[in-house]
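Of the protein chains in this complex, all but one are displayed in their positions.
== subunit A ==
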């Protein structure tokens, strides 16, 4: 029985630091999930998840690098350890088996790992049975990815996009749908009023603003004309000017006829 060398102590210390980092990032994710209302945005969740995964990665490389040391090392209480006051800590340190809960996690993890490996090696049929375990085989995943974009596209083509609600939802009544989904934000239901669904949502919102502003300045009838105008112009499909504005302005300034410079 020898005392550990400074190098060994250093690597132990490093493992501890990595673990502390991991618990920190896990803890912050849990608190953000528990406490923030509304839930944190997807980007922030994703960045937290990537932090955790990089923590896990560094920890696992560190552990495998120091595998021999961590396997061979064993703890025992020194005579000067305050056993009476820190009995709990001592028990934790002297455990040779894992905590029952932790053992559960580990065995679950190992099972999933085995399933994945066998599924990948034996092909699709094994993957189907393994599906119950919560994973898909590589082949299944590939097939799914091949199927999904085409199917999603054809589904998308079947609908006329624009607005915040589907036709079915509108028929059922927007209010009740909003209540069902627990929507807090009031979404504009544009489609029921005007039919120009090709326009992007942003533009529509802007238009609404324009009309709104005008209403506060003067009467109401006229502004509505303005908002409706682009649709009318598009329907008429009138002739667009053939001489560019710049050419006209150049002619007006210097007398150079359009098309010559």
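Going forward, a contact is a pair of C-beta atoms (placed from the backbone, for glycine too) under 8 Å apart; a residue touches a chain by one contact, two chains touch by 3 or more; residues count from 1.
The criterion applied here is as follows: contacts and distances are computed from a predicted model.
Only one chain is not pictured, and the protein name UniProt records for it, out of "Adhesion regulating molecule", "Queuine tRNA-ribosyltransferase catalytic subunit 1", "Mediator of RNA polymerase II transcription subunit 18" or "RING-type domain-containing protein", is "Mediator of RNA polymerase II transcription subunit 18". The residue from A:4, A:27 or A:258 that touches the chain not shown here is A:258.
Against the chain not shown here, subunit A presents residues 206-207, 210, 213-214, 218, 222, 225-227, 229-230, 232-233, 236, 238-255, 258.
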